[in-house]
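First, the structure itself, so that you have it in front of you.
The other protein chains are all here in position, but one chain of the complex has been omitted.
Chains: A and B, in written order; residue numbering restarts at 1 for each.
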Amino acid sequence: MTDDALDARLRRLEDESAIQRLLLSYGPAADAGLASFAAEAWLEDGEYDWDDNAEPHQGRAAVEAMLQSDLHHSLIGAGVAHFGGPLLVEIDGDRATALNYSLIMRREDKRFYLWRVSAVRWDVERSGSSWRVRRRTNRVLDGSGAGRALFGSSLQELFGGGPA
Amino acid sequence: MTDDALDARLRRLEDESAIQRLLLSYGPAADAGLASFAAEAWLEDGEYDWDDNAEPHQGRAAVEAMLQSDLHHSLIGAGVAHFGGPLLVEIDGDRATALNYSLIMRREDKRFYLWRVSAVRWDVERSGSSWRVRRRTNRVLDGSGAGRALFGSSLQELFGGGPA
Partner (left out) sequence: MTDDALDARLRRLEDESAIQRLLLSYGPAADAGLASFAAEAWLEDGEYDWDDNAEPHQGRAAVEAMLQSDLHHSLIGAGVAHFGGPLLVEIDGDRATALNYSLIMRREDKRFYLWRVSAVRWDVERSGSSWRVRRRTNRVLDGSGAGRALFGSSLQELFGGGPA
């Protein structure tokens, strides 16, 4: 085995680990009210397309502004978890795509309830020695079919007719 | 360190990554209605033992048929998430076992509710350059004790008296 082949195999695993760490930091940062920290996961001109019935947040500063909004702080104040599920990561050189579920849980009457359950697609890019988010797309898995379409088109684009 | 020792360490990590990707693809594919894609995770003669009060789906074609059924499509039509939790993977050569939780969430009145919460055991096998599912076993974590028994017997079989 050459050093180059070895390095490439190690690097793929390290990239996968780095991407997972990046994307898993969003939920805890959002729930902690660390708006700047959470937004830092995005490229400066990255995008957060959070719902098909609304305008995307364009740019890192817009993501940060959303997390500083009264709405977001009212969620935190009442009790909320922006939970992200395990990530299915597919790397292609300096770009990668990851799929997971986002569950937003809100506190009510000494319990929590599932408010939004979404299909999520993350398009990320290598940026220097790190990875950053080019676009995050969320679609609720409700009767509209939007979540279904996002998962379906992404799986087919990344893997064709079946898992690797 | 010899090349062989090195390759074995790398391969274990690569296998773990491949198994996680395989198993994490099921939920998004099922929710997207990609019946053939989702069933492709199974060996042709694999099994999906989805409940202790029902007959297992025997063979990949039976898994696909279940995902093409009216029942499954009515779940998708109303809004559903077949969420799989993080996987505890134990590899033994060309076979591996993984444990996780399955949460099926269904849409109702602008919220989602937890319909089935199950203990899951995946028995997988290397198949050429890929991994495929020999058997998936689900047991609901309700008062019947079925989920408890599945997690308990699997942990003891794989790890003995405590974590590695």
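Keep this in mind: contacts are C-beta pairs under 8 Å (C-beta built on N, C-alpha and C of every residue); 3 or more make two chains touch, one makes a residue touch a chain.
What you are looking at is a predicted structure, and each value in this text was computed from that prediction instead of being measured.
Q: Spell out, residue by residue, where the missing chain touches subunit A.
A: 3, 6-7, 10, 13-14, 17-18, 20-22, 24-25, 27-29, 31-34, 36-37, 40-41, 76-81, 83-87, 105, 107, 111-114, 130
Q: Using the touch rule from the top, list residues of subunit B that touch the missing partner.
A: Within subunit B, the residues that touch the unshown chain are 1, 6, 9-10, 13, 16, 85-90, 99, 101, 103, 113-115, 117, 119, 140-143, 147-149, 151-152, 154-156, 159, 161-164.
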